[in-house]
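All protein chains of the complex are present and in place, except for one that has been dropped.
Letters A, B, C, D and E name the chains as they come in the text, with residue numbers starting at 1 for each one.
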Amino acid sequence: MIFLSSPHMHGGNSIQLTMFSVIIALLPAAMVSVYLYGWLAVFLLTTCIGISLLTEYWMLRWMGKPTKPVWDGSAGLTGLLLALILPAAVPWWMAIFAAVFAIMLGKQLYGGLGHNPFNPALAARVVLLISFPLHMTSWIVPMHMDASLDMYGFVTSLKFFFLGPEAVKQTWDAITMASPLGYLKTELGQGVTVSQALVNYNYSTLHAFIGREAGSLGEGSALALLMGGIWLMARHTISWHIPISFIGTVAVLAALFNLINPDAYAPPMFHVLAGGLILCAFFMATDPVSSPSSSIGKIVFGVGCGVLTWVIRTYGNYPEGAMFAVVLMNMATPLIDYYVRPRVYGYKRGKQHEL
Amino acid sequence: MTEFGIILLSAVLVNNYVLTKFLGICPFLGVSTKLETAIGMSFAVMFVMTLASTASWIIQQLILIPFDILYLQTVFFILIIAALVQFVELVMHKTSPVLYQGLGIFLPLITTNCAVLGVAILNVQQDYSFFASVLYGFGAALGFGLVLVLFSGLRERLEAAPIPEVFKGSPIALITAGMMALAFMGFAGLVKV
Amino acid sequence: MFDIWHKIQQTLHINTTSGFTGGLVHNNQYKLTGGYPIVACPMPELLMHPIKQHIGDPCEPIVVVGERVLKGQVIAKAQGYLSVPIHASTSGTVEKIGEHAIPHPSGLGMTSIFIKPDGLDEVDESLHPLPNYRSVDVVELRERIRHAGLAGLGGAVFPTFIKLVHDQKHPIETVVLNGIECEPWLTCDHQLMLEKAHEIISGLDIIMHLVEANEGIIAIEDNKPDAIVVVRKTLVDMGFGEHIRVKVLPTIYPQGGEKQLIQSVTGKEVPAGSLPLHIGVLSTNVGTSKAIYDAVCLGEPLTERVVTVSGDAVSNPTNMLVRLGTSVQFLLKQVGVESFEDLKIIHGGPMMGELLTDVGVPVVKASNGILAMHRPTIMRAHHDEEPCIRCGDCGEVCPAGLMPNLLAQHCKEDQFERAQDYNLFDCIECGACSYVCPSHIPLVHYFRYGKGQVSQIQREKTFAEESRQRSEKRDARLAQELAEKEEKRRVAKEKKEARAKALAEKEAASQAAEVAVDDATQDVSVAKPSLDNKADVNQQDDKKAEDKA
Amino acid sequence: MTTLDDTPNKQEIFADGFWHNNAIFAQLLGMCPLLGVTTNAENGFWMGLATLLVLIGSNLIVSLVRGLIPDEVRIPAYIVIIASLVTVVELTMNAWMHEMYLILGLFIPLIVVNCAILGRAEAFASKNTVTNSLVDAVAMGLGFTFALLLLGGVRELLGQGELFGFDIFGSSYPDVLLFILPPGAFIALGFILAGVNLVNIRMKKRKEALAVQQAEAAS
Amino acid sequence: MSFSKEQQKIALTLFVVALVAATMLAFVDKLTQAPIAEAQRATLHKNIKQVLPAHANDPIRDMFVYPVSADENLQVFLAKDKQGDVIAYAWEQVAPDGYSGSIRILMGMYVSGEVVAIRVTDHRETPGLGDWITKDMKWLDSFVGKTLANAQWLVKKDGGDFDQFTGATITPRAVVKAVHQGLLFYKNSQADLLKRAYAPPAKQAVEGGK
Partner (left out) sequence: MEFLYPVFIFAALALVIGVGLALASRYFHVEGDPLADTIDALLPQTQCGQCGYPGCRPYANAVAADEVSVNHCVPGGERTMLQIANIMGVEPKAIEEEETVPVVAYIREDECIGCTLCIKACPVDCIIGAPKQYHTIVTDHCTGCTLCLEPCPVDCIDMVETPELLEHWSWPVPGTKRAIKAETRKANHEGES
């Protein structure tokens, strides 16, 4: 018999429950990705999830730990999220590389669930972006945009996934296109105004909202993501602090600068809907392990992510700033936890001074 | 004014000494196991690096160039830095024990720190004005301090993690530093040169 | 999501009158015994009275083995200020005074007084009823409450009389009666309010009279609508409509925590390091209030209390009026629990109570519930600890505004200074954090461990400091002794010489001269030792070192 | 670890400097050039060589003048000695190996502050005989060069599929830029250090096993 | 102020060490001055040779400085044949609008206004995307022999003659634009350049030294 302290009741929440809720919340987005990229999306999703689980299993075996945590859902979730933030164009070996990197370096070498300082999926994506910039900055044309592109059937997709564009008699340039954010960045560099560039791109806010623009697998549909995200908030799996402060900060900054110079700074709606902001804000920045744990810390984290996202998108080399912003803020998480604490009952805000 | 802003931004984030220029890695790895020490070290480095870039500018402009003895650059700089550090340490020890407690113990470490000599050499290579070079030294040190403090926060967290035996200690610290460098690549392009 | 402003207030921990920050909502289905009348527990074979049943100093037994005692007779008298006496809960003979297990997590025993009831239940009449309490002196009233052995029945068992003082510096404006009973399963206060509303309110009036407060609030959670109705009605019946009222609070655990309750009721926080009385509030449990009434108006000291006997292993749970000292085993037998295999018994509520290791322990003043639970039910809560995923749920429910996950981590790593920096000692151990943790981390256990270690370290430090002083004093004393010895030898020698000299100076020398010489040498000796002392200490140290080497 | 009291034999000093006390693997010193120049094995080799030369020179001179230099100016004096040696190497490389000089760039003058060199001067040469110091310098320098070569080789191999400029993995190998860029340097070194840990743990285990065997045999 | 012997020793030690060290360096410096200068020249020559046709002179010695504007000078290197006639120029052209900053391009130009070759000397483009401009020889060779007239100076995407790279258009666009500008500059100052090229070397040397 061991010493057992109160409480002797438990609310019933568990890691597994949490993880599987998030997976369920991501299903709409995954379905939209299949709608946009057909079998290609299916291959990518299965590869990432499968390899993640396998890597988790092997790492646990190698370290001589029990292998039960493979089924707690966190590795599967990492794989799923990883697939959702990759462009549909990545070949099989890159997907495997990313999944192995995410689970091995991103998670298990740090001691497994709960100890990784960086978001594993995002870390893997950043590595891919740095290592293979070509594949990671060009996006496959979604199914509905170009009916002439025969890319999404089972066989062609399989060939493309394993053998590359030559195998399906396509050139890279013909099947890929720029994402709205990338396009806007290029055009702004050419001296084109924001509104003109958006017209040239044929950008539509509605399409971005329901998910018909090119981009990473899962970031297409704001609608699907919001559905999942709001459900998670309602279930209390994630709290509102990070998503709201993150998206809010980006929107406010964008609105402010758009007001000052509408030709050079994109409007807030564009910033929010185009690209992976919503995915990042609801599902990646909220990764409990790599974000601060107090509510107020979460707000600081969200605001930091927002500012960095906007700055990198606007001034930096990477039109997809949200991802870097989250990884950068991951670094600051321990410090936020240390310096930004909730006010303790009976104390004045700030330090240990009594009320 | 924007010029100075750009110098600072570039030195702190975009061309961070530790993560992109590989300078000052030894103290970065050595003094980052505890947050408090890291903060102390950061301040000490800030102090010395600003001093070093100031001194190197003066020597370069007043001695090395007029006498055309650029081949003595390294010896000149390092001697001045070593002497300055030691002098500061002595004075601090005597006059302000509190400050010495905080910063003094790091000072000898700093003499043999690439970042300090690096800032002196890179600084004069860039042909900055006096004020800009002081700012550059300060910015580089600020960048060093920033990543050092962030890194120590992360390492404190790693302390408690069940990391596999062979990766415990420096291997995982280096991998973490690699991840930080990855993240810092996100700042690329903020300052166009 | 929808009440954003409220959520923001909660996040930023802004003071609000609409309640305390954090907290969680329990499933109400556990309140099984609400509405069943209180039944009296029969007389057991043996009653055991541990000599300390309150916060503070233990009592001293004043009876001897074999002595006959009456119900309500003091059997152990208070020692020191922070202490209240203990009374026999029935008449009988003292059988034994010795160690016995008590409801305490350590499983350690305590000196207890065993009384064998004689079945007569003869009452000690020394404390006569005093229905007209306004007529007596306040000081006497307080002394009476102390004498009746009253300690808070809400769980903390703090000697009640200490709270009931009118302090000029901190006048009490509001007296809050704690009828929250936020623990699941427990309903003793609930039932008490239904049945003894009149006594409770009278007790409140006594308290208000004692501390000269003019506002009384009875706080009840909205999951006890019947109690709210009854108490309101009784208030009207008794004509207390003006300055005593019922305040209905939302059902959030731990609404019943003193500080949380005060914040919910008054909107004020008790500053860290202060007591409620510093902000002019006094709070006490409804049971305590009833006991005050009993002690003052009926002249009955605290010998019995209402205990919820329940749990999922109990087929017919009830609230029982139990004599203090009755064993838990006996109590559970009354509700049909005979075998304790595969059962776990909780003393108190499931959120803050303790698991018992021994069912022989007696019911004490602090026992508000005895829960017999199936083993699996309990062990589900004590699921294997998984790694913290830092979800922050624990911090969100913490009523004290702490960051339990980091706190526990630091305690786990024995970094107690860090833990204190994260306000370890502001944790009220309510258990809300452990309750919600998806990783089943025994957070409260870590805090208790941390707190224990900190006080142990503190104790060791004090002890070390004392030891050092003692050791230094000893060294000084030895040095002094050595010096004195030396001095004495020298003086003796000088004396001898002087004497010899004096002898040589013919016998004509008078005695007075000798005395003068003596005086002079003594003067010298006063000035010298300090120097010698030092040298001696050094020498001694050196010698010690050599010895060691 | 070698200490002052027991006169260490040359072999021990060498093993110590090359492996047990290796500047990179054990002391984590001299990291900047290690990470900065090792985009391929060749750069690593030359950098290592330059460091080796300076190390030999500084250990030699410092052990020669040991005892002559008062404590207060010990560090400035050593540093001046090291710095002038470095400048000699720098000027020489500039004159006769200009291309490598351009590639190694800033990191040549920074040899001065390579913590490993001053560290050796302080910790070893200033307390040991000339020959021992020389052995130590060679061992240390070789150990450092080895580390540079290793990291450079790993990065070149994984990054470009080449080694010393020769294609190893074939032309279909995609360049993994990660390993050529700064982050990869850290990560690759992390893995190398993990490997070193592994080797050390194995070695220790073997030694223990041996000791147990011997003990058993003896009994 | 009096010094104890100890302190005299402190100061003197440092003095002696510095004196010896600096003297040694002075000698080494003297020894290496000439080889270093030669090595630097050789390196520069190697670069320039890549963008110049076969020549009989030393393009670096024959370099002259051409003022483009009030505060901007251009170093122009010359290639001459055996007769001493100028056959080509080389200078550095800067493309300010690369993806992450300026790109420096060394371009060689026949007297006729035809590109000899171009090389990228410095850039900050993304590795793996924009940095093909240093590695893709086929692409670099596509500039050889181009004149203002015989090519459309745009990337193919914009309707011109030059390839872009997959996934990277901005970088080649910037390079093409810069080379085009170089050609335009040459067209405008052709005569001037020629005049300077044939000016007496003594005078140029003075100018070049500045």
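Keep in mind that, in the parts below, a residue touches a chain if its C-beta (ideal position, glycine included) is under 8 Å from a C-beta of that chain, and two chains touch if they have at least 3 such contacts.
None of these values were measured; they are calculated from a predicted model.
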Contact list for the unshown chain, restricted to visible chains: A, B, C, D, E
Residue touching the undisplayed chain, where the options are C:Glu143, C:Glu242, C:Glu460 or C:Glu497: C:Glu460
Residue, one of E:Gln7, E:Asn73, E:Thr121 or E:Asn188, that touches the chain absent here: E:Gln7
Contact partner of the left-out chain, one of C:Arg470, C:Lys485 or C:Arg499: C:Arg470
Those residues of chain B which, in the complete complex, touch the missing chain: 63, 67-69, 72, 75-76, 79-80, 83, 86-87, 90-91, 93-95, 97, 105
Where the missing chain touches chain E, by residue: 3-4, 6-8, 10-15, 17-19, 22-23, 25-26, 29-30
Residues of chain C (touch criterion as defined above) contacting the omitted chain: 104-108, 110, 357, 385, 412, 414, 442, 445-446, 448-449, 451-453, 455-457, 459-460, 463-468, 470-471, 473-474, 477, 541, 544-545, 547-548
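What we mean here is this: only the chains that are shown with their structure count from here on.
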Fewest touching-chain hops separating chain A from chain D: 1
Most remote chain, CA-based centroid, reference being chain E: C
Interface with more contacting C-beta pairs, comparing D-E to A-C: A-C
Farthest chain (mean CA position) relative to chain D: C
Whole-Å gap separating chain B and chain C, where each centre is the average of the chain's CA atoms: 54
Centre-of-Cα separation between chain E and chain A, whole angstrom: 44
Mean-CA-position distance for chain D and chain B (Å): 22
Sequence positions of chain D contacting 2 or more other chains: 76, 80, 83-84, 87, 91, 177, 181, 183, 187
Residues of chain A touching at least two other chains: 105, 111-112, 115, 127, 130-133, 317
Footprint of chain E on chain B - complex, ascending: 71-72, 75, 79, 188-189, 192-193
Contact set on chain E toward chain B in their complex: 18, 21-22, 25, 28-29, 99-102, 124
Residues of chain A touching chain D in the complex: 105, 127, 130-133
